[in-house]
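The other protein chains are all here in position, but one chain of the complex has been omitted.
Chain nomenclature is as follows: A, B and C, assigned in order of appearance, with residue numbering initiated at 1 for each chain independently.
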Amino acid sequence: MTRFRVAVEIVPRRGLLDPQGKAVSDALHTLGFSTVSDVRVGRHLVLDTDAADADAARAEVQRMCEQLLANPVTEDFHIGSAERA
Amino acid sequence: MTRFRVAVEIVPRRGLLDPQGKAVSDALHTLGFSTVSDVRVGRHLVLDTDAADADAARAEVQRMCEQLLANPVTEDFHIGSAERA
Amino acid sequence: MKVGIIRFPGSNCDEDAYHAVVDHLGAEAVFCWHKDHDLQGADLVILPGGFSYGDYLRPGAIARFSPIMQEVVAHAKRGAPVLAICNGFQIACEAGLLPGALLRNDHLKFVCDQVHLRVESIGTRFTSRYHVDQVITIPVAHGDGRYTADGDVLERLEGDGHVVFRYVDAAGHVTDAANPNGSLRNIAGICNSAGNVLGMMPHPERAVDTQLGSADGLPLLHSIADSLMSEALV
Partner (left out) sequence: MSDTQTSSAVQPRPGDPEITPALIKEHGITPAEYERVVEMLGRAPTFTEVGIVSALWSEHCSYKHSRPLLRTLPTEAPWVLQGPGENAGVIAVKDGIAVAFKVESHNHPSAVEPYQGAATGVGGILRDVFTMGARPIALLNSLRFGPLTSPRVRYLFSGVVKGIGDYGNCVGVPTVGGEVVFDPSYEGNPLVNAMCVGVLREEELMLAVAQGVGNPIIAVGARTGRDGIHGASFASEDLSAESESKRPRVQVGDPFTEKLLLEASLELIRSGHIVAIQDMGAAGLTSSSAEMAARGDVGVTIDTLKVPVREEGMTPYEILLSESQERMLVVAHRGREREVEAILARWDLEAVVIGEVIAEPVYRVTEGDRVVAEFPGTRLVTDCPTYVIDSVESPVLAAARARNPHDVPPLPEEINPMWTLERLLASPTIASKAWVWRQYDSMVRTSTLVGPGSDAAVMRLRGTDAGIALSIDGNGRYVALDPLVGGRIAVCEAARNVACAGARPRAITNNLNFGNPTRPEVYFQLKNAVAGMGDACRVMETPVTGGNVSLYNENPQGAIHPTPTVGMVGVLDTLEHVTPSAFQRAGDTIVLLGDNTDELGASEYLLHLHGLAIGAPPACDPVKERALVDALLHAISHGHVRSAHDCSDGGLAVALTECAMMRRDAQFGFEVDLTAWADLPLRALLFGEAQARVVVSTDQPDAVLASAAQFGVPAHIIGRVTAADAGVEFLVGDVSARLALTSLAHAFHNTIPDIMNAGAAHGDTASSSSIS
């Protein structure tokens, strides 16, 4: 078994209101960052997990997302690459 | 000017307590994901911004992180690549 | 009637529910520990408010995996009543006992206030003691109360009369200003298709005594007691 570090991004499903994204984008405009047109805010998780290889690590993280980490009603998730930790 | 999409990851600074990460890691263990050893929970932002080129877009997002998006006291941030949106 | 109040780590309205049931409704109540598998013969299960597991990750996401939740789901499947309040509502959605999800309030702040609710359906076992379109005063206290569900789920809830409470103004009108969290269609409480699980963000257990500002939550508890009584008679 090797330790892998896997990053997961969990974002609000497109179409749902994202008040945090809107608040950030408003605040950026107030600060003068006028070129910003859209902001989405989600969660970023970094998990260290032991697995036989990178694919197995990502598959395990996929199961974690389905069971716990993301809410299937409101969120999409994306699993990054598995790096040796 | 072109529209770029830039992703930013903001994570709690190492060494600081991360109660969310701890709760998630405990929950994963309870669910039987026993290979997980460490979890950090941060934020994932996706910003659309207009800039002359990808480097300029990332530089602008860097300024946004310093001024607003990341808390310099408790968080570190990492800016991903800028893709055409 | 015997009421089982589930105690998760981080529950903090468990004692309030206990006092509402015991001191104001006059029924028996027991606490059920999250690590146990025992509902202690409860007729009604209350999933109380609070911050189970700190609401870290997502409200209710971790609590739904507690051992006791298997029993709560089985209890609900049998058609027995479950009252899910605030964090309990969030847990019930995560556990699939109720459709939809509760998201961060649209204004991004925690909100604690007395709000007005309109009773949308008196045909449920939770609302028989109210009258149609009655406007009641019940407090809210939450940061993640914005009810969201897919369009077809919402249509089904509406069509079946399963939207139980809606946020309204004092005159009973559905307005944006009366909506404390941005819930779709001002939804404050819903029940499942079998009609035995009620989820609501407002706190009826905090509205059982005029000394506290309102006793409008008491008829809800009486309605459940009535329904259990009539079941027992059948």
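As a convention for this text, a residue touches a chain if its C-beta (ideal position, glycine included) is under 8 Å from a C-beta of that chain, and two chains touch if they have at least 3 such contacts.
It should be emphasised that the depicted structure is a prediction, and the values quoted were computed from it without experimental measurement.
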Can you list, in ascending order, the chain C residues touching the missing chain? 9-10, 12-13, 15-16, 19-20, 49-51, 53-58, 108-113, 139, 141, 143, 170, 203, 205-206, 208-209, 211-212
Identify the residues of chain B touching the omitted chain, counting contacts across the whole complex. 12-13, 15-20, 22-23, 26, 41, 43, 68-75
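Just so we're on the same page, only the chains that are shown with their structure count from here on.
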Distance from the CA centroid of chain B to that of chain C, rounded to the nearest Å? 35
Nearest whole angstrom, what separates the Cα centre of chain A from the Cα centre of chain C? 30
Indicate the whole-number Å distance between the mean C-alpha point of chain A and the mean C-alpha point of chain B. 9
So chain C residues touching two or more other chains come to 57, 61-62, 65
Residues touching two or more other chains, restricted to chain B: which are they? 24, 27, 31, 41
Okay, in this complex, where on chain A does chain C touch? 12, 16-17, 19-20, 23, 68-69, 71, 73-74
Under the touch definition given earlier, write down the residues of chain C that touch chain B in their complex. 53-54, 56-57, 61-62, 65
Quick one: which bits of chain B touch chain A in the complex? Just the residue numbers, please. 1, 3, 7, 9-11, 21, 24, 27-28, 31, 33, 35-51, 60, 63-64, 67-69
